[in-house]
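With one protein chain held back, the other chains of the complex are shown just where they sit.
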Amino acid sequence: MGAFATVDFWGLLGISIVAAIGMNLVYITGQLNLGQAAFYAIGAYTAAWIDTELGWPLPALLLAAAVVAGIGAMPIAWGASRLAGIYLIMGTLAAGQLVQVAFGNAEELGGRQGYRIESQIALPEVAASVGVVLILATLLMTSRFGLRMRALFDDSDAAAVAGVAVRRVKIFSVVVSASVVGIAGGMWALWIGKIEPREFGVFLSFDIALYSLIGGVHSLIGAVAGAVVVEVLTGNVIRDVVGPWAFVIYGALVMVLIAVLPEGLVSRSFALRLTAPLRKLRRRRVESGVLSHARVEPAGETVLTVRHVGHRYDGVVALDDVSLEVRGGEVLALIGANGAGKSTLIDVISGRVPNEAGAVTLLGTRIDGMPAHRRKAMGVGRTFQDVRTFAHLTVEESLRLSAADGARSNATVEAMLDRVALGRRRDDLPEALTVAERRRLDIARAAIAMPSVLLLDEPSVGMVEQERIEIAELIGSLRDEGMAVVVVDHNLDLALGLADRVGVLDFGVLIALGSPDAVLADERVRAAYLGHADPLDGVGS
Amino acid sequence: MANRGWLGYAVPHVALLGETAMTRAKALVLLGIIFALIIAACDDSGDTAQAGDKPPIKIGLITDLSGRFVSFGRDIDAATQLAVEQINANGGVNGSELVIVTSDTAGEPDQAVVGFRTLVNDGVVAVSGPISSGEAEVLFAQAPDLMVPIMTGTANKEGITAVGDGWAFRNTATNTALYAEGMPAWAEEYGIRTAVLVFDEEEPVTAAAARFAIPPVAEAEGIEIVNLDSPVTFARGQTNFATTVQRIREQEADGLIIMSGPAEAGLLARELSRQGEVREILGHPAQASDTFFAQGGDDINHWVLPSILDPEPGDEATRAFLAAMEEVGDDEPVPEAANYFDNIQLFASVMRDAGIDGNTSLDEARRLLREGLLSVSGFQGVAGTISFDESGDAMKTVYVNVVIAGDLQPLG
Partner (left out) sequence: MTQVVINGLLVGASYALLAIGYTLVFGVMRLLTLAHGQVFMASGAIALIAANAYGLPLVVAGLLAVTIGALLSALTDVVSFRPVGYSRPIAAAVSTIGFAIVIERGIIAIRGDETAVPFLFEVNTDFRVGSVQVSLVEVATFVLALVVMVLTSRFLQRSRWGIAMRAFSRDPEAVALLGVPVRRLAVRTLAVAGGLAGLSAFLWVARNRSVAPSDGFAVGLIALAVMTIGGIGSMRGAVIAGLTLGVVVNVLDYQGLRGWQAAVPWMLLLVVLLLRPQGLFGEADA
């Protein structure tokens, strides 16, 4: 045990924990940054230079490290927000390498020979810094903004529809993460007393990334766990004991852990179980409130207007000159064969895909051209055909994410939980829900901000009869409150049973629009369905 | 479609959801076992109880047992163990056995720092090491705070002992001292009036010599460095020297001064020979290792390397040391290993005179050792006599050697 009792073991562990928290803050938005060594280096050099030249006190040194690293991260954050997947990995890797080369060539900062620091940081100061960073990070992650960051990990499309300004949140997370990693770098410089550019190479970036990947990105407990594991496995202690094979063991364990524990040592559900008592303690009894109706127009007013809208996928016409209106307090059902353009129409209205022609107007305002999160704020709510629940947000968090801003959002969430009968499920993750519960959550998320128009894509897929009836009642009650509802559903029973009007799409063309009876009697509708399925096949099934 | 997630991550993390509590438990158990093994192994590596009547005296050794300078580190380790064996065979220090506690830096300054503090924490009276000037600089700066004497036998960069406030010592020659002897001897032997400066800018061990020692010495000796404003540089780890040699070829000069680590020096020699570029070369002591001789083959003949050790020693103790070292290792040791042998002998001698044994309190022992070292004068080691100047640098005799058929011989 002796070797673990050294001041250096605990000091370096503390510094790693800070870096791990920094990594979690960016990877939680789904951005795997493999260039964190750059910000670590910027923090280290900032603290070292200011210490030597200006002699500031320790808190000011670390604050400066955070600020400079954050500023340095801004261009990288901007670039990274345009990239994803392997391109993001390559881009951040490149940024890390460039910063390392730059410090190597900075002769004023000692160049490749490195830079020596006089001041030192002591263990209590490291502990205090870890504490402060941990508290600030916890506040951020549990805030509404933190919720937006976390939503991006699972599904940036669905997050945008839930009102998250995807690029802005991504940029912010890279910058704030860089600041925290910069603090870790500053602490490290002060701990060791000498920094050399070659220490800030790709291996450091890998280690920092592995803190999150091994420990678990969905909680700060995971960051701490990851830092402990990596630090022990790569630290001096194990090298003294195992010798040169220590790193081989480390590499092998990385492979095992990544394969066996995809979410890391502390998965989201594990973290939820760990923190359950805390949540109970904190949860104030919130009076079940009433959903705000501020946006809903008087029934019968035109809410949404679609004019001459067209869209193509790779040259294939998905929508061709579609025009329709939806009024407050009515359900418009869209039917048509697979690929007829129903989902594309919803995508165009909600801003997931751009319309190439025509206009979309909501309450007199042109909304085509706006990004999805702005349309959500304007009053467009939607669900996806493949249920897009956020895998790592609890039921309550999902609703809180989608609720409109404001002091009453807690009450609104409580009201919605009651309404869709998910109160007992509030702290569960979507994977624990039944199909029907997931659908209800999906609709609740789309409806909680009381949108003027609610777009539901296949709300009853995979449900049994009883569940369908419940969904239909829920949709009906939303309509009765004055929302304009557009439903796409394969189950014609449900669609026609609810619908005030029906629109039929065929190869992107709206071939009929009117009352259910009139549309089903339409010759063109019947003709269009020949060769497909009879439109009435689904009825009564 | 299934791969869209990779590029646009529409559905990248769906597959993350399959884990069960069982796999987590298994992984945690696996980690637990590994951690338990590490802790158990640590306990084994703890102190062994001493049978003798007096507790032992611990001396720390900080050196490179892995990393790029491992061939130096191994010889240094062997020389240190040899010194301790001889001292303990002769009754130890005032009745206490000497024990060496070793810490590997892997050539990284941060690990050197952590290793240094760990050794001090572990109760060493003094530390021998580290190898490189980059490491020495930062350890020497921390020695006064930790109040532990530390002595390198290899770091040649000027001025590194100045920050040590009397706690840091250098038992080897500075670069300036090495080349004040080496350069004129080389120039005279081969009739050198002009030279090209070539160095590895990422190798801290030798870049300092190229930047701070070579130019003033050359000026003093009347040797013109033709490319002082634009030295030919390369990076450690570089293996293709075609363009480096291309740059060298364009400089008109009699000789080449090459400051780099051993592997790069050997490869550069190969490429010079490949391009038919025959010049007289002055190298750095840090090159004189097995790696250099293996990598350079016949192409390093006539390289001139200054050294602190006479390759054909007249001194009996030195010959005995070299013979003993050849028994331990399979090859001739690096010359600087002799300095590390002397470090331990010097520590022991001063501690004997100061009456330090295993019962002396640590603080007292460290303080007395430091005072004793500061007043050392004319200590006879296997690598010449040792006296320290006011900053803690030993004034060593410098020998100028030349590589002949894979072996170091006196120049001239």
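Each chain carries a letter (A and B) given by its place in the written order, and its residues are counted from 1.
One rule holds for everything that comes next: a residue touches a chain if its C-beta (ideal position, glycine included) is under 8 Å from a C-beta of that chain, and two chains touch if they have at least 3 such contacts.
None of these values were measured; they are calculated from a predicted model.
In the complete complex, the hidden chain is touched by one of A:250, A:270 or A:384, namely A:250. Residue positions on chain A in contact with the hidden chain: 32, 79, 82-83, 85-87, 89-91, 93-95, 97-98, 101-102, 104-105, 202-203, 206, 209-210, 213, 243-245, 247-248, 250-255, 258-260, 262, in rising order.
Contact between chain B and the absent chain runs through residues 1-3, 5-7, 12, 14-16, 66-68, 70-71, 201, 230, 233-235, 237, 239-240, 242-244, 246-247, 262-263, 266-267, 270, 274-275, 291, 294-295, 297.
Definition applied: only the chains that are shown with their structure count from here on.
Against chain B, in their complex, chain A makes its touches with residues 1-4, 6-8, 12, 30, 84-87, 104, 111-114, 116, 118, 120, 153-157, 188, 192-194, 196, 198-199, 229, 232-233, 236-242, 244, 249, 253, 256-257, 260-263, 265, 267, 270, 391, 431.
The touching residues of chain B, counted against chain A in their complex, run 5-19, 23-24, 26-28, 30-31, 34-35, 38-39, 41-43, 45-46, 66, 103-104, 106, 108-111, 113-115, 117-118, 121, 134, 137-138, 141-142, 145, 201-202, 204, 207-208.
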